[in-house]
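A single protein chain has been omitted; all remaining protein chains appear in their positions.
Labels run A and B following the written order; every chain starts at residue 1.
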Amino acid sequence: MGNCLQSVGCFTCLPKNTNIRPSFPAVCFVWQIAMIILFGVFIRYDAESDAHWPQYKKSHNITSDSENDFYFRYPSFQDVHVMIFVGFGFLMTFLKRYSFGAVGFNFLIAAFGIQWALLMQGWFHSLDYTDGKIKIGVENLINADFCVAGCLIAYGAVLGKVSPVQLLVMTLFGVTLYAVEEFIIISILHAQDAGGSMIIHTFGAYYGLAISWVLYRPNLDQCKRLQGSVYHSDVFAMVGTLFLWMFWPSFNSATVYHGDGQHRAAINTYLSLAASVLTTMAISSLFQKKGKLDMVHIQNATLAGGVAVGTAAEFMLMPYGSLIVGFFCGIISTLGYIYITPFLEKRLKIQDTCGIHNLHAMPGVIGGIVGAISAAAATEHVYSSEGLINTFQFEGPIQNRVPTVQGGYQAAAMCVALVFGIGGGILVGIILKLPIWGDPADDGCFDDEVYWELPEDEESIPPVLEYNNHMTNKHRDMSQSSFSVEQS
Amino acid sequence: MGNCLQSVGCFTCLPKNTNIRPSFPAVCFVWQIAMIILFGVFIRYDAESDAHWPQYKKSHNITSDSENDFYFRYPSFQDVHVMIFVGFGFLMTFLKRYSFGAVGFNFLIAAFGIQWALLMQGWFHSLDYTDGKIKIGVENLINADFCVAGCLIAYGAVLGKVSPVQLLVMTLFGVTLYAVEEFIIISILHAQDAGGSMIIHTFGAYYGLAISWVLYRPNLDQCKRLQGSVYHSDVFAMVGTLFLWMFWPSFNSATVYHGDGQHRAAINTYLSLAASVLTTMAISSLFQKKGKLDMVHIQNATLAGGVAVGTAAEFMLMPYGSLIVGFFCGIISTLGYIYITPFLEKRLKIQDTCGIHNLHAMPGVIGGIVGAISAAAATEHVYSSEGLINTFQFEGPIQNRVPTVQGGYQAAAMCVALVFGIGGGILVGIILKLPIWGDPADDGCFDDEVYWELPEDEESIPPVLEYNNHMTNKHRDMSQSSFSVEQS
Partner (left out) sequence: MGNCLQSVGCFTCLPKNTNIRPSFPAVCFVWQIAMIILFGVFIRYDAESDAHWPQYKKSHNITSDSENDFYFRYPSFQDVHVMIFVGFGFLMTFLKRYSFGAVGFNFLIAAFGIQWALLMQGWFHSLDYTDGKIKIGVENLINADFCVAGCLIAYGAVLGKVSPVQLLVMTLFGVTLYAVEEFIIISILHAQDAGGSMIIHTFGAYYGLAISWVLYRPNLDQCKRLQGSVYHSDVFAMVGTLFLWMFWPSFNSATVYHGDGQHRAAINTYLSLAASVLTTMAISSLFQKKGKLDMVHIQNATLAGGVAVGTAAEFMLMPYGSLIVGFFCGIISTLGYIYITPFLEKRLKIQDTCGIHNLHAMPGVIGGIVGAISAAAATEHVYSSEGLINTFQFEGPIQNRVPTVQGGYQAAAMCVALVFGIGGGILVGIILKLPIWGDPADDGCFDDEVYWELPEDEESIPPVLEYNNHMTNKHRDMSQSSFSVEQS
């Protein structure tokens, strides 16, 4: 049994300083104060959330409060919000002893990230040049949640292996990179990406994978003790999976233009996800002995259809088109868990705790390709001329763009997402490799003990070796008490 | 101790072939491909989700995108979606060792069922005769979720006793039967059933009970090992209960006509459910020694009010009327768990894992009766003439129908639901009895081990082998193992 406690002489298992007391509170305070100052200087309410709305309504001939964007967007916003905090958070609780870190640090990243995203995205997209202020409304809140989603995807790759300070640094840079990448894709290339297959998933996944590659831990596989799940942690993870799955139609439609676009995006996503479930279950059963299903696949690959239909969600993909996308992504994603994750770890030195390569990277790239092809194939017959303009926003600077050209720009957008993800990830990974962030030693990975006060009497984690009597935590405890029983 | 391992010679405990490798992936693939082909041939977007919506708006004098049905229905749709996937899924996680199967197979059934339901219901209700295509929008998605609810109710009766292949077969036929039954009730009888007391609950429950009757396992009671709950599995089940309870007002109002009908359906359901909670708790306490509450009742019977107010939800039932319905259904449903479930099992040979007879069958029938009576008693004074037409859709072919006649048609609808449920269930049960589906032997029932790869180190399930008769619980266990370690 190659076991971490036996290799106690090796470098990686030397106890590391994981005390985050000076650094973590300091970073939280300083950054939160910085947010307050920047918000004070830059951020104000937009026309629809400002008390001047009654005048605005009159001056814009709006007859009803139901035309306030709040009523078009808020239900979708709340669904997206649930995905970010409960969906991503609980999806990562599957590890037997990292549920606090999964749901707690997810909470931390998201709460900081949305503030910084409001600023970064605001400067690029919502700056009112008349007074130099960023004007925010419900759509900005959705976009901030989207932006944070990219960082949470990246968290999936390094789950259990980094300190909360590292996560905050990763989020700071992640949001910044995202905002620039998004600006290039949306405002310069004028590509469409309603559900963020490229902007969110491809970027986020490669950002996380590149960081994980730089932070490679060669001896991690000797510390398998905490890398699996237990029965109830898998059930908790299904809470995350299901809230992501159910609300994904809201995610992909949340910022689409009002009316048929938003409606269609929800339908396409609903269908693509349904198809993913069946093919995920099929492949999972096909590749396990006796046809047994693997919870890891069900928790993750069932969502691949939602990722892959992100870019094209608002297009006239047709219901069967959505099913086809979900069909193939369920297969590819599940096969990824079976073959590609081990390959990445062994050959490419990429340790991907949650398998984000299978759930976000590959389906994200497929989503970008589907988007490019379906944009290039758009016709006036299918969309109507007005529909074509609405859907692809062929107006203003790109009013003469045609679908085939749009397809090219969509493909270019994919490249931008990849470059920002991989390049940014390597850069940030190098920063995170500095020995100042309080990250855990190899045998502290995947263990809540390192950063959390744990309840004293604990359940069910079998001690690694009972004769090992320098164990320090709760496991220690339990074996101890059985000792005494015998001695008496 | 009559124990399954002791009766190992009996037929039912002979190991069965539960290998679903050739069959399960094959069924998933073939059916999903069939869905893609059928969707390709038949399904398109409806006017409100098609890119031609701007023209449609103009031609129909619709001034605002907020009139798109998406904005009336989507929030309710999402609530219903949560009920289907999290509500039903987690409600069934109460068994100590069948949470994966509960939430995972629920996911499978629903994901396949909604696709097939879009087709089946589409042919009956949304076929555009000009081009032979089914046109879908958000209301179709809600109806597909409704249809699947019927099959998930049926799953509750056979939970833990069937294979996933059997579940898929059950869903295929269940959705088909549902669509025909719904067509007869809605389009031929012109009965009202907003929340589906008859169409969904009565049908689904008797469908499941009939199947369970045909699949009766006479020696199942000798294998009680896994039939109960553990503490945390009961808490997980409360996640299901509460999401069902909270969103039931959305369920019953989701497809009601816009305006007062939808508003009233939500209020009636909210009230009926509240009353159910109090009477459930009262009866649960009254019939247990020392007045202790039973989690099984709280998890289930508190929902009976929502089932029973389904048909009449949009009627002018009056707030006190809703309370009365909830009052009695909480009582009846809880008494069902105490007296009727054991009776059904012993006398009628119906094994009903989740007690769907108490939660869906009885309250469903009561709901149908309440609907028939309150329809027959409707007056112009209470509804206004326009309100009467709106509520009962006395227009087109039934424009001369009067409330008393409507009451008769409502009663007829109940009979249709019963006939389809019982008849269909027996038929499908016979099919499922064929020895080709990979269903578990009696001692593999209620055990995730059969169809799932389980995490290696596990919590708290008492070992199968009884010859070790001084083991007391897992902790004991662990100290046992440390014993051996030290002794060696």
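Going forward, a contact is a pair of C-beta atoms (placed from the backbone, for glycine too) under 8 Å apart; a residue touches a chain by one contact, two chains touch by 3 or more.
All values reported here derive from a predicted model rather than from experimental measurement.
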{"item": "Omitted-chain contact residue, chosen from B:51, B:189 or B:271", "value": "B:271"}
{"item": "Listed residues B:18, B:333 or B:391, member touching the removed chain", "value": "B:391"}
{"item": "Touch with the omitted chain, as defined above, among B:102, B:120 or B:239", "value": "B:239"}
{"item": "Footprint left on subunit B by the chain that the document does not show", "value": "64, 66-67, 71-72, 75-76, 79, 96, 228-235, 238-239, 242-243, 245-247, 249-250, 258-264, 266-267, 270-271, 273-275, 277-279, 281-283, 285-286, 288, 290-295, 298, 302, 316, 318-320, 323-324, 327, 382-384, 386-388, 390-391, 459-460, 462, 470, 472-476"}
{"item": "Positions on subunit A where the hidden chain makes contact", "value": "18-22, 24-26, 28-29, 31-33, 35-37, 39-40, 43-45, 48-55, 57, 64-66, 68-71, 74-75, 78, 81-82, 85-86, 89-90, 93, 97, 99-100, 103-104, 107-108, 111-112, 114-115, 118, 136-138, 141, 164, 232, 236, 239, 451-460, 481, 484-485, 488"}
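In the analysis below, only the chains that are shown with their structure count from here on.
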{"item": "Between subunit A and its twin subunit B, rotation from the CA superposition, multiple of 5 degrees", "value": "120"}
